[in-house]
Each structure stands twice: as C-alpha cells, then as structure tokens.
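Every protein chain of the complex appears in place save one, which is left out.
Right after this comes chain A.
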Amino acid sequence: MQTPALPLPESRPLVPPALRGVLPVLLAVPALVLFQWALSGSEFASYLLNVMGVNIILAVSLNIVNGMTGQFSIGHAGFMAVGAYIAGYASLQLKEVALSFLPVAASDQVLFTVALLLGGLAAAACGFLVGLPSLRLRGDYLAIVTLGFGEIIRVVVQNTDAFGRALGLSGIPQYASPSMVFFWVFLVVLAARRLAASSHGRSLWSIREDEVAAEAMGVDTTGYKVRAFVFSSFFAGIAGGLFAHFVPIINPGSFTFVRSMEIVVMVVLGGLGSTTGAVIAAIFLTLLPEGMRSLFGALGTEGSLAQRVDQIRMPIYGLLLVVLMLSRPQGLFGTREIWDVLPKWLSRKGGGRA
C-alpha cells in the first residue's frame, strides 16, 4: 500500500524546544479556568462543550489506531458504548454512596472518576479482544472485523437486562462538567503526542508505513498493534463514560455504526496521523451543525430548515468525505501537526513564498 512519507519536521520551530514540553500545561490550565468562568451561566454552551470534548477524545484516540498504526478500525462507537454503559451502571450503583470524609461535591467527583476508569478499563479489555484478530487479518478484513465487533457490542448491550435493553440507562447522575471533560481532553492529547514522539510511537509509525519491513527490522508488530488498540479503546471508553454523565439517557441507538463513522470522518478530515488535526476536525464538525442551525435561524427559516440541520448533517458528512478524498486525501494536516504547518502558512502570508 502506498502511503505518504513520514515527515520529519525540520522547519524552524514555532515554539522553542525548551518550552515545548511544558506548553500543553501552560495552555491547558488557563483554558480550564477560562472555561469554568465563561460557562457559569449558559447550560447550552456547556452541553456543546461537553459534546465537543467527547468528540475530541474519540477522534484523538481513534487516530492512534487509524492514523499512527495504520490499522483501519471502524467500530470505535462500540468501545465508547462499553465505557458509557459500564461507567453509567457503576454511577447508578454508587449514587447513594458518599465518602463521608470529603465534601459532597468532591465525593461525587471521586466516585465519578472511579466509574470512568472502570468504563475505560472495560473498553480497554474489549480493545484487547479486537486487537487479537489483527494478528491474522490485514487491511480491509480487519476493518470489517472491527465493524462487526462494534455491532456485536451494540446487540449484546441491547439484550442485557442490567443495561435496560433497548430503553437504555436513565437517571445517571449528571457529574460531567466542561472542566472535567477538558481535563480528559488534555490528558488524551498529551498522551497521544508523547506516544507519537516515543520509541513505542515510532514502532507504530513503522507498522503504518510498511508492516513487513517493520517486522523485518525487529518490531514486534502484533504486540504493538494490540497495544495501540488497548490504548485507543481505553480513551474511547473514557469518552463514553463522560458522555453518559451529561446526556439524560444512553441507549444502544447512540452507539451505532453511524456514530463510528462520524469519528472516522473527524480523523480523516484532520489527517490520518495528526493529533492536532483530529482535534481541529472534531471541533469543526461539532460546531458545523450548530453554526448551520443558527445561520438558518438568522435567515428567518427557523421552523422547517433549522430542524432539518440534523438530517442534513449526515449527507454532508458523506459528501465531505468524497470531496476530501478527491481533493486532499491526506486530510487537512496530513501526518503533520499544526505547529509544523502554521509557521509556513504565516510566513507565506507575510512575505511571499516560504
């Protein structure tokens, strides 16, 4: 399979190397404070931010498997479902429990974190199971197995009494807040970036570029593929757990093949292999329907068209994929990150050709 060459960033760094390591923290902490301050009033804005954060976590985590390792997985919603259901179920069981040595709010957050981690670990276990067939299957076949696995998870959930069957789980305490969601966004982005730069990450890249050659160079390809799946599905499970704690109800309908494809679109739009690309695409694709809705509202077609935005979203996703593949198959950023690309854009704007 022909793939674009792995870029080795050589351009002048936008951020001095010494600062790079701490940059995420420097950016994230004020951002969190700002969020908490800005959102103290608006319920809708915090809902939107929660959705956006969950989408970012899903896109960045899927990018580890699809982008970095080159194993096309199209069942990510299945892992999200596992996380959502396990964490939601745990929270429902722990609802009445309070850690008496802590204030109520803190106790809730501790229990919430425990539930989230349970969901994440359960999803990681499923990721291990899905990773195993990748020992024998490649390319298209593996994609179909992940798709099948996602669907199987959905059917299993749908037939489990403890998970409310088709009705789903309701009454899950609404613990998730934008700052909590963004804490996890921060964590997943940081983890993905550190992974990409580590020797483990380099092994993943080598599998993406040429599996046979990687194997010949002594890379334990199967081991790394399984690890990528486990790592990625852990975060998908966390995203599911967060999701379960801010929507009023979760049911098997939230985790279909279509949901998986939405995440794939985010990763592909951002560029397979680009963490910042995945983040930006997730933000863009979360805001797009909202933007269209308010645009139609401003145009005065509130009633009919604004309601149709949700319907229009999916065909637009489809067309977007086609147009993107035909015009820019590597996505917005390719395998590069925004700081590899931004200086070039800026200098091109400022002083002619870079």
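Remarks
Keep this in mind: a contact is a pair of C-beta atoms (placed from the backbone, for glycine too) under 8 Å apart; a residue touches a chain by one contact, two chains touch by 3 or more; residues count from 1.
Operating definition for what follows: contacts and distances are computed from a predicted model.
Of "Heme exporter protein C", "Fe-S cluster assembly protein SufB", "Branched-chain amino acid ABC transporter permease LivH" or "Ni/Fe hydrogenase subunit alpha", only "Branched-chain amino acid ABC transporter permease LivH" is the UniProt protein name of the chain excluded from the display.
Only one of A:Phe72, A:Phe128, A:Phe183 or A:Trp339 touches the chain withheld from this view, namely A:Phe72. The missing chain, though absent from the display, is touched by one residue of A:Leu27, A:Ala45, A:Ala213 or A:Leu295; that residue is A:Ala213. Shown as candidates are A:Ala31, A:Leu48, A:Ala98 or A:Ile144; the residue that touches the absent chain is A:Ile144. The omitted chain makes contact with chain A at the following residues, 1-3, 72, 133, 136-141, 143-145, 147-149, 151-152, 155-156, 158-159, 210-213, 216, 257-258, 261, 264, 268, 272, 308, 311-312, 314-315, 317-322, 324-326, 329.
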